[in-house]
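First, the structure itself, so that you have it in front of you.
Note that one protein chain is taken out, while the other chains of the complex remain in position.
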Amino acid sequence: MSFTVEHLNAWYGRKQALYDVNLSFGPQSVTAMIGPSGCGKSTFVRCLNRMHEEIPDARVTGRVLVDDFDIYARSIKPRHVRQHVGMVFQQPNVLPTRSIFDNVAIGPRINGHAHGPDLRELVERSLRQAALWEEVKDQLQAPATQLSGGQQQRLCIARTLANQPQVILMDEPCSALDPISTLQIEELIDELKQTYTIVIVTHNMSQAARVADRTVFFLLGRVIEEAETSKLFSQPQKKETEDYVSGRFG
Amino acid sequence: MQQQVSVSRGRGVIGHSLDWITTRFGRKPTDLVFRAVTLLFVFVVIATVIGVAVVLVVYSWPTIKAFGLSFLTNAAFDPVHNIYGVAPAIFGTLYTSLFAMVFAIPIGLLAAIFVVDFCPRLLRTPLAFFTDLLAAIPSVIIGLFGFLLLAPWLQHTGEPWLQQHLGFLPFFQGPIQGVGILAAGMVLTIMVLPLIIAVSREVMLTVPTAQREAMLALGATRWEVIRYAVLPFSRVGILGGIILALGRALGETMAVTMVIGNQASPPSLSLFQTGYTLSSVIANQFGEATPGLFLSAVIEAGLIVFIITLITNILARWLISSMQRRGARGVHV
Partner (left out) sequence: MSTTVNERKSSAPNPFQPPPSAWEVRRQFNNGCLVVFATLCAILAVGVLVFLLLYVILNGIRYLNLEFFTNLPTPNGEPGGGMGPAIQGTLILVGLASLIGIPLGIFTAIYLSEFGRGLLANAVRSLVDLLTGVPTIIFGLFAWVLIVVPQQTFSGFSGGVALGIIMIPIVTRTTEDVLHLVPREQREASLALGGTEARTTFRVVIPAALSGIVTGVVLAMARVAGETAPLLMTAFGTTFRNTSIFEPMDALTLRVYNFTLSPYQTQVNQAYTGALVLILLILITSFTVRWFTGGFKRRF
């Protein structure tokens, strides 16, 4: 599965946030987006599943190709894109009024992908993939809010997985979590990358170094540098990259 | 001591001589007076609130003692035989309010959803202004509209049409008079609608974007986002708004009195029947009320209205405040 971005520009009203981004992501890999606050990495990732345009007055131009199909083509509805490109958010946003089972099942339920026993199987599979099954298998009907922060985030991951996407986007998924949960999720990412293409936004460079195969450095809405993670950190080609990576600004 | 000069303030003899107050009470004399006056006013307010309740109970005591619970089941105000009851009034109050809720809840909720989710941003402020304006229209004007336009229209066009096409249902049977439960119900719907829209709108605006995004990211349609993220999150607050609206419907006087016919009808489910409500009984009978059981009966009707609206009010505010405690933005009702 190929995943390419061509000449992507994005605006918030009149203010341009992304300038001519061109990137491609390999299948079964993890790519990290790093950069200082406000550099556009979150905006970029939100353009990959057409969430950016949900903001009033937001605009996107350019192409994002999944298997050579442009998700921004006029004939394509954003919600169909989002079934294939899933997203995990910074704050775990489980549905508070629903049970653990319902939270995972909601995606396939509304999209009509599975019902009844198939659905139960899908939920179990997703929870196992998210390394949460063992902890919740006896309390599937309990409210999702009973789980800890780290568990809730894994529940959100399971929820995304249940939709059977091809790409998983993660917008700083660990920044609201404690170090142990963070480690658990990073291990999870390591496993998930065998099946999915993962794009992760992180402000934590060591996290990028731990989980990502490739890393992209953003600054002021532009891609400054993109390389294999170890190369980017040890031998950055651009001065800005080197400055950021060595902590001269953040 | 005599040689001490007070710095920068010429407080004079009186000022100095009141110093002992400051030392004794920990506050300056002006403040003591200020606090006393404030507390006096607050006391008057508390006394008034409690006074209203007390007066209602005390002055309805004769009929409470005479009839007890049968006041609620007796069929009419009968000064000749000195028997008083509000059963038809309670029926009228409940039936008209139920009608209003059945229509105002879906219409109000959907209109609120429009304002929150679909409305172009330019229209938001004018729409809010319109809703508030509708809520501010005095009930006597809605009553005027009901009596002079709505009731005649119902009599000549609306109700005959309903009877002709849906007359097999018990709601649309019976003599057609224009005024009656249907007219009162429609008028109550108009009065209660802006309240439901306002509360629902406020409550739905407090739903965190993260919840909506969670559903959007799974590929949900707008309706699914509302159904699975917005409504469940705000259902407690919306329920509070509905109960608040119910309270208002139950206590509404003028508009209902003008279009309900104020005449008893044989008990039936017909929407075309005339009737009366607890509030309209008070409005119509206070003039006739002779001291004694009659007067007491009118007051007791007021007491019942007071208790009902008190209960709905407390319930509604508790529900809405429990939403606020969940960390949502303040909801102003």
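By written order: A and B. Residues from 1 in each chain.
The definition used in the following text is that a contact is a pair of C-beta atoms (placed from the backbone, for glycine too) under 8 Å apart; a residue touches a chain by one contact, two chains touch by 3 or more.
The structure displayed is predicted, hence computed values, not measured ones.
Q: Out of all the chains shown, which come into contact with the hidden one?
A: A, B
Q: What residues on chain B make contact with the chain left out of this view?
A: 27-28, 30-31, 33-35, 37-39, 41-42, 44-46, 48-52, 55-56, 59, 106-108, 110-111, 113-115, 117-119, 127, 129-134, 136-145, 147-149, 190, 193-194, 197, 221-224, 226, 244, 247-248, 251-254, 258, 279, 282-283, 286-287, 291, 295, 298-299, 302, 305-306, 309-310, 312-314, 316-317, 332
Q: When the complex is taken as a whole, what residues of chain A touch the one chain not shown?
A: 66-69, 71, 73, 75-77, 80-81, 84, 110, 112
By our rule, only the chains that are shown with their structure count from here on.
Q: Considering only the defined contacts, which chain A positions touch chain B in the complex?
A: 49, 51, 54, 56, 79-83, 86-87, 89, 91, 93-98, 106-107, 110-111, 156, 159-160, 163
Q: Write out the stretch or stretches of chain B touching chain A in their complex.
A: 121, 208, 210-211, 213-221, 224, 228-229, 232-233, 235
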